[in-house]
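Note that one protein chain is taken out, while the other chains of the complex remain in position.
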Amino acid sequence: MANLLQILDFIGVAVFAISGGIVASRLKLDILAFVLLATFTGIGGGTLRDLLLGAPVFWVGDQTYLLICIAAGIATWYLAHLGEALGKPLRWADAVGMASYSVMGAAKTLTIIDRPVVAVLMGVATAAFGGVIRDTIASQPSAIINREIYLTAAFGGAFSYVMMVEATMPPWPAAIVSGVIAFGLRAGAI
Amino acid sequence: MANLLQILDFIGVAVFAISGGIVASRLKLDILAFVLLATFTGIGGGTLRDLLLGAPVFWVGDQTYLLICIAAGIATWYLAHLGEALGKPLRWADAVGMASYSVMGAAKTLTIIDRPVVAVLMGVATAAFGGVIRDTIASQPSAIINREIYLTAAFGGAFSYVMMVEATMPPWPAAIVSGVIAFGLRAGAI
Partner (left out) sequence: MANLLQILDFIGVAVFAISGGIVASRLKLDILAFVLLATFTGIGGGTLRDLLLGAPVFWVGDQTYLLICIAAGIATWYLAHLGEALGKPLRWADAVGMASYSVMGAAKTLTIIDRPVVAVLMGVATAAFGGVIRDTIASQPSAIINREIYLTAAFGGAFSYVMMVEATMPPWPAAIVSGVIAFGLRAGAI
């Protein structure tokens, strides 16, 4: 299970970090701002989750996460000239990240405390919060308003994961099925 | 005393959750967004308080709070067609919620750590933060600027509660008197 959480975490962090870099690219910022926006966006959702759960913040103990965000910020900066050509593949990658994060948020909560309602909220908040931070820092209209389908998809992923685990399905298949549900709900609107 | 804290908490959470739902109604969002905005607004202030105090976050251990927020979000969604007709009763309900939260924030702080200045700040921050979260997520101008009377009322409630408890008045009457002070300061401007 630890491996599953880790893989989902790396994917979610990397993809959200790239989306932070894309926003930096649209605002024509310098490379340090790319790295910082990528980092805040990449680790934002998981940081909120860990603070609320009273768990150690995941990236403080393991620098791999920050190095992933730094690499994502630098890579986005080098590719910034591609501009809007990156838009379409990114929406797909973002859907993967959201799906990973929503399941991961619910799964980590259930490993710490057995509260299904809390676990669903954590999944949705984890998937959405990185984007809220990114948009707030960048003074852009918050994503939550224009992206109801985003919230619905994150809710679908977290809710179905918690339901399946409560019905005693093992975590691995439950994570894969609910991740596909979240991704499918989002992909249908791209 | 635990009962007092709990009652104040339930009232504050429910009323702030409803105000989050009202904002969702003005933005014409879907039902899931109603529930999420209601939840973030309802639990926001108390979550900040518990994080700052290093206390367990109140709604992680007791799902009742989240269920209240979910019910408030759904109820607001069903009543959304009433629209602006809800405005006036809501301002009164909001005044009750702010009064509850300001006293509650100060009271919980004093049960954990004996620092009057910290307790007053927690009361004001608890009462104001839910609204700041709601307005930030909804990309609306922050309430804190247009609502100086709101801050003054929350300060009045938290300050008078701390003064009375420091003067060895028992918590219950101190909470009622200071709650009435906060409510009165706010109500005078409605």
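Note that the chains are named A and B in the order they appear, and that numbering of residues resets to 1 at the start of each chain.
In this text, a contact is a pair of C-beta atoms (placed from the backbone, for glycine too) under 8 Å apart; a residue touches a chain by one contact, two chains touch by 3 or more.
All of these numbers come straight from a predicted model, not from anything done at the bench.
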| Considering the whole complex, which of B:Leu27, B:Leu53, B:Ala75 or B:Ala93 touches the chain not shown? | B:Leu53
| task | For the chain that's not shown, point to the residue among A:Leu51, A:Leu82 or A:Ile176 touching it. | result | A:Leu51
| said: Considering the complete complex, identify which of B:Leu27, B:Leu79, B:Ala93 or B:Val118 is in touch with the unshown chain. | reply: B:Val118
| Of A:Ile7, A:Val60, A:Leu82 or A:Ala189, which sits in contact with the chain we cannot see? | A:Val60
| query | Touching the left-out chain: which of A:Ser25, A:Thr39 or A:Ser178? | reply | A:Thr39
| remark: Residues on subunit A facing the left-out chain by the touch rule are 27, 29-30, 32-33, 36, 39, 47, 51, 56-57, 59-61, 63, 66-67, 70, 136-139
| task | By the contact definition given up top, give the residues of subunit B that touch the hidden chain. | result | 51-54, 113, 115, 117-118, 121, 124, 128, 132, 136, 141-142, 144-145, 148, 151-152, 155
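The working rule: only the chains that are shown with their structure count from here on.
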| said: Averaging over Cα atoms per chain, report the distance between subunit A and subunit B in Å. | reply: 29
